[in-house]
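Let's turn to chain A:
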Amino acid sequence: MAAPAIYGRPKFLTDAPFHYCPGCTHGIVHRLIAEVLGEKFEQDEVIGVAPVGCAVFAYNYFNCDMFEAAHGRAPAVATGIKRAQPDKIVFTYQGDGDLASIGMAETVHAAARGENITIIFINNGIYGMTGGQMAPTTLIGEKTSTSPFGRTAAANGNPIHVSEMLATLNGPSLIARVSVHDVKNVLNAKKLIAKAFQNQADGKGFSLIEVLSTCPTNWGKSPLEALQFVSERMIPEYPLGTLKEV
Partner candidate 1 sequence: MNLQMIFAGFGGQGVLLMGQLIAYAGMLSGKEVSWMPAYGPEMRGGSANCSVVVSDEPVGSPKVEDADVVVAMNKPSMAAFEKSVVPGGLLIYNSSLIDDKPKRADIRAVPVPVSEISSELGSPKVANMVMLGAVAKLTGAFSAEELVDALRHKLGSAKEGMMQMNREAIDRGMAVAEG
Partner candidate 2 sequence: MNRQMMKGNEAIAEAAVQAGCRFFFGYPITPQNEIPEYMSRRLVEVGGQFVQAESEVAAINMVYGAAGTGARSMTSSSSPGISLKQEGISYIAGAELPCVIVNIVRGGPGLGSIQPAQSDYYQATRGGGHGDYRMPVYAPASVQEAVELTQRAFDVADKYRTPVMILGDGIIGQMMEPVTMPEYTAPAFDRSWAATGWKEGCGRERAVINSLYIQPDVLEKHVNKLARKYAAISENETMVEELYMDDAEYAVVAYGTTARIALTAVRRAREDGVKVGLIRPVTVWPFPEKAIEDAAGRVKGMLAVEMSLGQMIDDVRLAARDRCPVRFYGRTGGIVPGVREIHAAIHAMKEEL
């Protein structure tokens, strides 16, 4: 019989307990990133950038040198870091409000430049930290604190498909959308996150992994219902898969 696998804390996570709500999948994604980094790199080879939003304290969790960026500016900050420290692996961790609303310009242009960085994009269709307001990725019909009657295209505009949009650019080496709502998808997400970091190490340029994620608290759902919402409502709007690979 094979020895049982023993799980411990990856070296790329600090001892700080996550502050995330029960059923939120930020923790899963944090762990996936930390596992991938630990499997591939030494701590001093990596510099991360935290966003504004629920993951604002990511600098307390990722156990390497970290930056906290202004809202939406993580790709610009990462550009500055990577240009000054080209041998480091530089990544940003950003939510949908941060990346696809206030930081859209920074995202698109970092991608168009083919900036050799890795972006992990958490799409849960809502502003979590500020209390459940409408995000650029909120689904049509979805109720939020600023679309209390449900999002309509006429009143609130349409959801933005970030990965599809970025896949039209020449800069990126890898654009993929994954989910972490079940074990199979978690394993697949890790595979693509690993590929994104490997691309950077290989000097292939910009990569972005969009991770469909949950927000039970602001969605007003139980953790289980939230996972179901991802598979039943979000995936049809945001299909999983690799949208661009060079």
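Candidate entries met the following condition: all candidates are chains of the complex that A comes from, given by their letters.
Please note the rule applied: contacts are C-beta pairs under 8 Å (C-beta built on N, C-alpha and C of every residue); 3 or more make two chains touch, one makes a residue touch a chain; residues count from 1.
Model, not experiment: these values are computed from the prediction.
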item	value
Neighbour of chain A by the touch rule, complex-wide, chosen among 1 or 2	2
Interfacial residue positions of chain A with respect to candidate 2 in the complex	11, 42-47, 49, 56, 59-60, 63-70, 73, 76-85, 88, 105-106, 108-109, 113
